[in-house]
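This is the structure, below, for whatever I ask next.
Of the protein chains in this complex, all but one are displayed in their positions.
Chain naming follows the written order as A, B and C, and within any one chain the residues start at number 1.
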Amino acid sequence: MKFIAAAKLPLLLERLGRHSQVYAPVAVDGRVWLSPWTGEDIAGGYVNPVNSLKTLVYPQTEAVLEFEGGETDVTVREASPPAPQVIFGGRPCDAAGLDLIARVFMEGPFVDELFRRRREATTIMTVACRQAAPSCFCRAMGLSPASERGSDVLFFPGPEGYLVEALTEAGEQILEQAAGLLDDATGDQARRACQELPVPLAGDLNTVRLTPEEGFEHPYWEHLARRCRSCGTCTYLCPTCYCTALFDVTRGTRGRRLRGWDCCQFKDFLLMAGGHNARPQKKQRVRNRFLHKLSYHPANYGEQACVGCGRCVDNCPVCLHMAGVLKDLGEVERA
Amino acid sequence: MSERESRLRSLAEELLASGQVRTFIGFGPGYEPSRPLPWFAQDPAGAAQLLLNPFCGATLARYLLDDGSPGPVGVLARGCDGLGIERLLADRRVSRDRVHVVGVTCRGAVDPDKAYREAGDTPLSAELEGERVLLTTASGTREFPRASCLYDRCLSCADPSPRWADDWLDEPLPPGKREFPDVAGLEQQDADRRYAFWTRQFSRCLRCHACRQACPACHCVSCSLDHPEWLDGGISLDNNFMYHFTRAYHVAGRCIACGECQQACPAQIPLMLLNDKFMRDIRDLFGVCHPHRPQEKEPLGQFCPDDPEGWREGGAQP
Amino acid sequence: MSLTWEPKIVGFACQWCTYAGADLAGTSRLQYPATVRPIRVPCSGRVNPAFVLRAFQRGADGVLVAGCHPGDCHYTTGNLFTRRRYSLVKRFLEYLGMEPERFRVEWISAAEGKRFAQVVQEMTADLKQLGPNWKMRETT
Partner (left out) sequence: MPRTGVFVCWCGINIAKTVDVEGVAAASRSLPGVVHAETYKYFCSEPGQNLIKEAIWEKRLDRVVIATCSPSMHQATFREAAQAAGLNPYLVQIANIREQCSWVHSNREEATGKAVALVTAMVAKVRRDEPLQAFTLPVNRRVLVIGGGIAGMQAALDIADAGYPVVLVEREPNLGGRMAQLSETFPTLDCASCILTPKTAEVARHPLIELLAYSEVREVSGYVGAFTATIARKPAYVDWDKCIGCMLCQEKCPRKTPSDFQRGMGPGKAIGVNFPQAVPNRPVIHREHCTYFQTGKCQVCARICPVDAVDFNQAETTQEKQVGAIVVATGYEVVAPDQFGEYGYGKYPDVIDSLAFERLNSSSGPTDGVIRRPSDGAVPKEVVFIQCAGSRDPDKGKPYCSKICCMYTAKHAMLYRHKVPDGQAYIFYMDIRAGGKRYEEFVQRAVENDGALYLRGRVARVYPEDGRLVVKGVDTLSGQNVEVFADLVVLATAAVPSGGAPGLAQALKVGTDEHGFFNEAHPKLRPVETLTRGIFLAGSALAPKDISESVAQASGAAAKVLALFSREELLADPLVATVNESHCSGCFWCRPTCPYQAIEEKALRDRQVATVNAGLCQGCGACAAACRNGAMKLRGFTDEQLLAEVNALCL
């Protein structure tokens, strides 16, 4: 366990910045975003950055390959490999979310090269939480303000600086570059404070009595979905959504194949060639989002696809979010 | 429970019981008192839970489009909802006989996030008294200025009551005049600083379409911005410029200034600054004194023989 | 690229007036810079403002929308809608940060070949002073 004084943190980031692109939490127009760090003040008083760690490892739009040529002679080039990057300031829930996604992209027979290369080029230094927002519910999802999952280095904020704990081999290496800036820790009071931090939304959220098999046609979904506006705020902020779409962009005889996020709440998410839409009704789309995270994903990976970060709770204009649904599913009578 | 709220509930119950409406849209209990939910009562029991308090925030007009709610539909209408309903009727997306408007006067809605920051704790109830807001939290009641608690859009609202309604819960207030101060502020800056401002805003855009889905004027059956020939290539600054330019132009002359787009935006982009610019120019160039109130003919759907050539006099400055 | 940088102007020209005026400039052998690239449209009323932004997005340095003088429109009212639309759009583009000289709206009749050439010359001169446009432009 190491310790770094708060004043030395910028020096650490600056040193790491020599070999990697460094990201840090920066306040932009009153809200904190994980932004490319060029010496700005490192924000502290935030609960969670607007953009999660996912956005920097599985970006909203990334180039897959580039192609050029006429009808016969087409040349194809892979997208250039990602530069190494160090992300400081993400929260433990985001890191867990990213690890959850990493299992989807990298476990199993097919490894997604794009994701793997960018993940392996990334070192994640998360900061444990000393304060929780009314919308946080990480404990309900089996995490805590000091979870280590998915993180390479964990910082525990204290009054004068941070306790620093390397969790992975990559974490060890990154801390070697910080030699001279770190001192030995004198007690782990800051870590215990984070571990015991109470999280407002109670742990009883997760006693889901309405299982998907019984609940698929339950009128609850109709009632819930009616207020949804079918926008993409929840999915585009969610650290554990990973639906994707491929599209080509051509300019004359040159072009690029891009991969980007897709959103299951959009009306035309499952609009297929020929005009058939597998989920034309709002109820179907809203139900699918929650059943995917609470039933279908667990069936494949044995864990619920939600880390309780609270972004959907804060940003859904009509309060149609995971915390609320989990609460409802706990109370709703089976048909 | 306020006197208006009880009148709302009994009226809704009576409308539903009599079959005059088969759904009543208003606000109902949510997960916390400061965030009531859009509520779709279909029977007297549902109507009995209707709420009417300063926390009722989102505009409801767009829900009339939802074919899931069997019609005819009763809807609680404050000033912004009323204009939203007029917008949908003017665009013929909703037929008049499907709507039963219950008008109510609104003096502004409390933004739960602002209230939480001001009071330092989750607000449990709120009262509006003139220029003051009484916020009650677990630790008691305190007074705060309107500006620090109300939604931004409510602070510049000029339409407390709908212009017409089938039933009224209280006496309507006359509509006021809407000003666009921030537009002039941005116009004074030089081109590069204006471009830097908008680049900073649009680079945060997630293209989550919350603004489009919230807007009572943006309800095409299939939006052109979803078609690849208009916007392809995913998220990029130039595509975000194209998205917001096109959307602002499409609602130009039709926006009802409800501010729901800016309110719903997770990246908090000041979208009303775009719509205000069009409204201010429509007012100055074509003499439409209240551009945000639907008229018989839309400003861009008509012309006058002596229309000015707005591109000549000094461009951005009025 | 030739030695001096040449701006690229996308010009929407209504076929009854401005395009015919441009043809007249041709038959009269007037000379003007090869910077304008015309797009023939039936009427200036056909030009969707989003086309203008698409041109800037894809690398145009200047855009011109030109049609018949009000009252001369072959379709009577096409240019009267153009006038309203582009009174707003011109100001809105500048509000977003576009330099005024990059986007022009002109009335050019079928008899005004000289006027067409003059507008192109003026725009080219203005744009050469401003330099290439990078605002609202895609970065491939």
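Note that in this section a residue touches a chain if its C-beta (ideal position, glycine included) is under 8 Å from a C-beta of that chain, and two chains touch if they have at least 3 such contacts.
The structure displayed is predicted, hence computed values, not measured ones.
Under the touch definition stated at the start, the shown chains contacted by the missing one in the entire complex are A, B, C.
Residue B:91 is the one among B:32, B:91 or B:284 that touches the chain missing from this view. Residue B:224 is the one among B:224, B:268 or B:295 that touches the chain missing from this view. In the complete assembly, the contact with the undisplayed chain comes from B:302, out of B:125, B:268 or B:302. Residues 70-71, 251-253, 275 are the ones on subunit A that touch the missing chain.
Although one chain is hidden here, its contacts on subunit B can still be listed: residues 91-93, 219-224, 227, 229-230, 250, 297-298, 300-302. Although one chain is not displayed, its contacts with subunit C can still be listed: residues 2, 6, 8, 10, 15-17, 19-20, 22-23, 25-27, 29-34, 37-43, 45-48, 51, 54-55, 58-60, 68, 71-78, 81, 85, 109-111, 117.
Convention: only the chains that are shown with their structure count from here on.
Taking the mean of all protein C-alpha atoms as the reference point, the chain centroid lying nearest to it belongs to B.
Computed centre separation for the pair subunit A/subunit B is 31 angstrom, with centres defined by C-alpha atoms. Taking the mean of the C-alpha atoms as each chain's centre, subunit A and subunit C sit 46 Å apart. Rounded to whole angstrom, the centroid-to-centroid distance between subunit B and subunit C, based on C-alpha atoms, equals 37 Å. Along subunit C, no residue makes contact with two or more other chains. Multi-chain contact residues, meaning those touching two or more other chains, occur in subunit A at positions 256.
Considering their complex, residues 30-32, 35, 37-40, 58, 62-63, 66, 68-69, 113, 116, 122, 200, 204, 206-210, 212-214, 222, 226, 228, 232-236, 260, 263-264, 266-268 of subunit B touch subunit A. By the touch rule above, subunit C contacts subunit B in their complex via residues 49-50, 53-54, 57, 70, 77, 80-81, 83-100, 103-105, 135-139. Considering their complex, residues 28-31, 33, 50, 60-61, 134, 222-223, 225-227, 229-233, 235-237, 247, 249, 256, 258, 260, 263, 266, 268, 281-283, 314-315, 317-319, 323-324, 327 of subunit A touch subunit B.
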